[in-house]
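In what follows, a single structure is set out as structure tokens and then discussed.
Excluded from the complex is one protein chain; the other protein chains are retained at their positions.
Chain lettering (A and B) follows the sequence in which the chains are written, and residue indices restart at 1 in each chain.
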Amino acid sequence: MTATAHVEACLAQIAARDGEVAAFLHVDAAGARQRAAWLDARADGSAPLHGLTIAVKDNIAVAGQPLTAGSRMLAGYVPARDATVVTRLLAAGAVLIGKTNLDEFGMGSSTELSGFAPTRNPLDLARVPGGSSGGSAAAIAADMAWAALGTDTGGSIRQPAAFCGLAGLKPTYGRVSRSGVVAYASSLDQVGPLAKTVRDVARVYAVLAGHDALDATSAVQPVQPVQWRDDLAGLRVGVAREHLDDAVGLDSQIQARIHAALDALRARGAVLVPISLPHTRHGIAAYYLVATAEASANLSRYDGLRYGARAPNPATLDALYTHSRAASLGREVQRRILLGTFALSAGFQDAFYQKACRVRRKIAEDFQTAWRSCDVLLGPTSPVPPWLLGQMTADPLAMYLMDAFTVGPSLAGLPALSVPVGVDAQQLPIGAQLVGQPFQEAMILAVGDVLQRAFAPEAT
Amino acid sequence: MAVHVDVEAVRQVAKLAKLSVADGELPDLARDLERVLALVAVLDEIDVTDVAPLVHPHEQGLMTRPDVPQPGLSQAEALANAPAQLDGCFLTPRVIG
Partner (left out) sequence: MSAFEAIIGLEVHAQLLTRTKIFCGCAVAVGGPPNARTCPVCLGLPGALPVLNAEVVRLAVRAGLGTQCAIQRMSVFARKNYFYPDLPKGYQITQAELPICLDGQLTLDDGKVARIQRIHLEEDAGKSSHGDAGTRVDLNRAGTPLIEIVGHPDLRTADEAVAYLRELRGILMTLGVCDGNMEEGSLRCDANVSVRPVGQTALGTRVEIKNMNSFRSVREAIVYEVDRQVGVIADGERVRQETRLWSMDLARTESMRSKEEAADYRYFPDPDLPPLQLDDAWLDAQSVDLPELPAARKIRYQQEFSLETRTSNWLAEEPPRADAFDRAIADSPALAAAFAAFLMTQVQAQLQRHERPWPELAAAMADLLRICGKWRAGQLSNQMLAELLQLAFADTARGLADALAHAEAQAGAVVRDDGVLEPVVDAVLAKFPSEVAKYRAGQKQLSGFFVGQVMRQLAGKADAKAISALLTRKLDA
């Protein structure tokens, strides 16, 4: 298949389905066609992602294309430079097809909180695709792109991957450059790939991973190649009771499915090790304080001054700031800025932000303890299947709780992969989360591949 | 730490965050904030007095760059997304004082 044929197939899918799915905020049809033609004519096809279409979450800069981060604040903003991950994709021969929808600045778990329009789950249009990388997940699930970039702060790659029946990897913190990626919470944000199979995820990951001099938190460790395997003899798989049998609010079909996944791993030689992550129930609280505190500072640059939306005819500088921000930032974003500002403010910083950072260490130590007895952890990605649009929006707190299993690895900076492990009675997809030790992406990708093939033998 | 959040506290935080909030919205926001703070009160269960805060997930020290100039943006590129500009500068309402 030529790059052009592949691009045309994706563009046709977009034309046919994106009206109802709303996965994209911007489709670069002309640019994609031009690049595909160039690749077909000039390239020898040896580049690792030659001619493959990739959708890019719209909080990642692609030079010359709009960058909104899902916010009206950035409507019309066009960056002059590519994010490092985009430079790497282009160097690997990929074709960028467009920019995908997200919860504003990544703040949400359903893509309903986009400043523009909600994205729908292509598998069931009444339901959400998950979030915040919901546009990226929906684009792949609807065959509008071969793979996509997402960003994950507390589960924003893994949960939409689970909701759309895809594989999605949040790499170790520092493994993939954040340069050119609109910051939500800088100590948690990571870019990672989503695709239909773990193998495809690995293919994109291999291009993204590696040190970048433009990101001072970028890790210098060498990237390990994945050793694909069929049997898991000797592999120790940790099962945290707080993530499975003692989990609060876990959907019973999902619980059953994860047990089936564990059985499948055991059948291939893995040893199941019961473990405990005692601070699981504190994860959400620590996560929301850390993330919103960092976000409150990260979003101060959206002041209507150098770029972005400005309130009309502000009389004073203060009016310019307060009206521009209040008019163009969504309600949930404002709520999180207020929470984060409060958590850092004089008199409260010790009790909230500082305390959350201390608990964060306890959570990281839980995982370190686990690594003494196991190589990877397996549990559900989300406690619930994809919900109906509007079902959660009334109560932001209820939505926060949906991140219960994904925020722990984020706080600890660990790599985590969501792998599709089948569907429930309503044919809604279920994802299993594999968590690895720092910089052990190769390990969870290899195990994830075995797991995915156990449920879908064709997924190679 | 269970915290009561009143309207005045929200007004103060909004002022710090430079968000204009209509008086009518203040009670709702105060209630939202109070609910979140009630949710995070779960942290009080843990004794962390001797635990150092974890800010950076990995213990890698700071990487530095050599003191070598790199190409930047032109004035036109710098101002390309500016809502208002004058004489090559970003323009804002006059700062009082």
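In this section, contacts are C-beta pairs under 8 Å (C-beta built on N, C-alpha and C of every residue); 3 or more make two chains touch, one makes a residue touch a chain.
Small disclaimer: the values here were computed from a predicted structure and weren't measured.
Asks: In the intact complex, which of the depicted chains does the undisplayed chain touch?
Replies: A, B
Asks: Of the residues A:A23, A:L90 or A:V182, which one touches the chain left out of the display?
Replies: A:V182
Asks: Tell me which residue among A:V7, A:V27, A:L67 or A:A285 touches the hidden chain in the full complex.
Replies: A:L67
Asks: Using the document's definition of touch, tell me which of A:W146, A:Y287 or A:Y353 contacts the absent chain.
Replies: Once the missing chain is taken into account, the touching residue is A:Y353.
Asks: Name every residue on chain B in touch with the hidden partner chain.
Replies: These residues touch the chain not displayed: 16, 18, 55-56, 58, 60-75, 78-79, 84, 86-95, 97.
Asks: Quickly run down the residues of chain A that touch the omitted chain.
Replies: Residues 59-61, 67, 69, 74, 77, 79-81, 83, 178-183, 185-187, 213-217, 293-294, 296-297, 299-301, 303, 305-307, 317, 321, 341, 344-346, 349, 353 of chain A touch the chain absent from view.
One rule holds in what follows: only the chains that are shown with their structure count from here on.
Asks: Counting only Cα atoms for the centres, state how far chain A is from chain B in Å.
Replies: 22
Asks: In the complex formed with chain B, which residues of chain A make contact?
Replies: Residues 76-78, 80, 172-174, 187-188, 213, 216-220, 279, 281-282, 284-286, 288-289, 296, 300, 303-310, 314-323, 325-326, 329, 334-335, 337-339, 341-342, 345, 348, 351-352, 354-362, 364, 396-397, 400, 411-413, 438.
Asks: Which residues, counting only chain B, touch chain A once they are in their complex?
Replies: 1, 3, 5, 9-10, 13-14, 16-21, 29, 32-33, 35-37, 39-43, 45-46, 48, 51-58, 60, 62-63, 65, 73, 77, 80-84, 90, 92-96
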